[in-house]
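Only one protein chain is missing; all other protein chains are in place.
Right, chain A next:
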Amino acid sequence: MKKLILSLIALLVTSSAYANGISGTVQFKGTAPAPEPLSMSADPTCAAAHSEPVYSQSVIVNDNGTLRNVFVYVKEGLEGKTFETPKESIEFDQKGCMYTPHVVGAQVGQKIQIMNSDNTLHNVHSLAEKSKQFNLGMPIQGMKLFKQFDSPEIMVKMKCDVHPWMSAYIGVLPHPYFSVTDNQGNFSIESIPAGDYVIEAWHETYGTQTQSVSVAEGEQIKVSFEFGV
């Protein structure tokens, strides 16, 4: 009996450790383009927030030759399934006249907490095509507003009309299976049910790529993408 319980526990531990998932890296091919410096002199508050030069976030190649800010998500294979909307909100900050994060995913109906950490006027203008657009003025440092998107859309562009260099992208999906590559170029989609999927990687400058994968019970799939010129 004891043995049985122990082996059951062991099974549980191993199965949670080896839960179904898709992970991998996005490589960058070719020579990385020279980072494009941003001039924030138009608004002294913005300029004062940075002691070092600031660069555009549209292409960021990590030191290990991988590409940052690639949105990887399950495009096909989850049709007809419904997923609960998470209670916790996504944080979306305007700090040093930059959006943090620059690329982020959210589920349909999930609250997005929009913050202004700067002592200047920002307006956060959503250019959503499938959800209602909004354009909110945020003149007060530290103020927060909550918004959400009502329909899936890859990707919703956000911009600030006061500071034209500011832009960000939000991927809105009806499910929680998405990820954004980090400063090592890694992404990881966890606890996905076994099945056949098409996953897509989206990058604001280099476009999209898709791959078909098959996830078996208890399997961790490795997928890699390669973007570049």
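To be clear about the criterion, a residue touches a chain if its C-beta (ideal position, glycine included) is under 8 Å from a C-beta of that chain, and two chains touch if they have at least 3 such contacts; residues count from 1.
To be clear about the criterion, contacts and distances are computed from a predicted model.
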item	value
Hidden chain of the complex, named as in its UniProt record, picked from "Glycolate oxidase iron-sulfur subunit", "NitT/TauT family transport system ATP-binding protein", "ABC transporter" or "Cytochrome c domain-containing protein"	"Cytochrome c domain-containing protein"
Hidden-chain contact residue, picked from the options A:26, A:112 or A:162	A:162
Identified contact with the non-displayed chain, of A:86, A:139 or A:193	A:139
Full-complex contact with the absent chain, from A:25, A:120, A:167 or A:186	A:120
Contacts of chain A with the absent chain, listed as residue ranges	42-45, 48, 119-121, 123-125, 133-140, 143, 145, 161-164
